[in-house]
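Notes for the one structure printed next.
Of the protein chains in this complex, one is absent; all others appear in place.
And then chain A:
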Amino acid sequence: MNSMIIGKYVPGTSIVHRMDPRSKLIMVFFYVFIVFLANNVETYAVLMIFTFSLILLSRIPLSFIIRGLKPIFLVILFTFLLHLFMTKEGELLYRLGWFEIYEQGVKQGVFISLRFLSLIIVTTLLTLTTTPIEVTDGVESLLSPLKKFNMPIHELALMMSISLRFIPTLMEETDKIMKAQTARGVDFSGGSFQERIKAIVSLLVPLFINSFKRAEELATAMEARGYRGGEGRTKFRLLTWKTADTALIVSLILLAIILFILRS
């Protein structure tokens, strides 16, 4: 569980870290579609070069990413095998009884796995190099045109950042309450079904009650400090669009064009 890196942030000062969250969000959003343009060896090569140059630019060690994505590799392996055995096109490469492997199967398997891998690496890079707060700010700013249609974008972003902010607090509290109940004789790791239910109740009830209490206190504290919603509210962290951000978007457009030309 500890080695899982999806959703984690790794502090750094690389060019990718310093980019505007908006450009990163736009890029990830469109990248998800662009990936589907690739359909032959050349296009997948370009795609992989693009992905790995992003990793290089972020200065996050490749070994760290590989180690963190270990659980995902199982899923990738599964998709690979599925394509390998299910595609029955092209030249027959190997046969053992009813068990057949075709040329197209190998190709499809490799392509789909690479597509999967590149998607996951790029989206993970976003969270690895952007703090949750930056992501929310970026989302709010990108969605702000929708405010014209009376969509509560600021409230949505606020909800997002509050829930992100309280994840560590909740984890800490879960640990504390589990310890307190363990000291009162609860066994969280074993016991009969009924005992397990009772154990979970003894954890969840205090957790819920404390969360409600905290929500109320937070609301009071915000009001006491003059919070009145998003109207006319200025930002503490200003988002600035820099050359690197433009470069990122341009490179994404270039990637799309190259893939479009090279695809068969």
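Methods note: a contact is a pair of C-beta atoms (placed from the backbone, for glycine too) under 8 Å apart; a residue touches a chain by one contact, two chains touch by 3 or more; residues count from 1.
Criterion: contacts and distances are computed from a predicted model.
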Listed names "Transketolase", "ATP synthase subunit b", "Sodium:proton antiporter" or "Energy-coupling factor transporter ATP-binding protein EcfA2", matching UniProt entry of the absent chain: "Energy-coupling factor transporter ATP-binding protein EcfA2"
Residue of A:32, A:209, A:222 or A:247 touching the missing chain in the full complex: A:209
Interface with the unshown chain - residue positions in chain A: 2, 173, 176-177, 179-187, 201-202, 205-206, 209-210
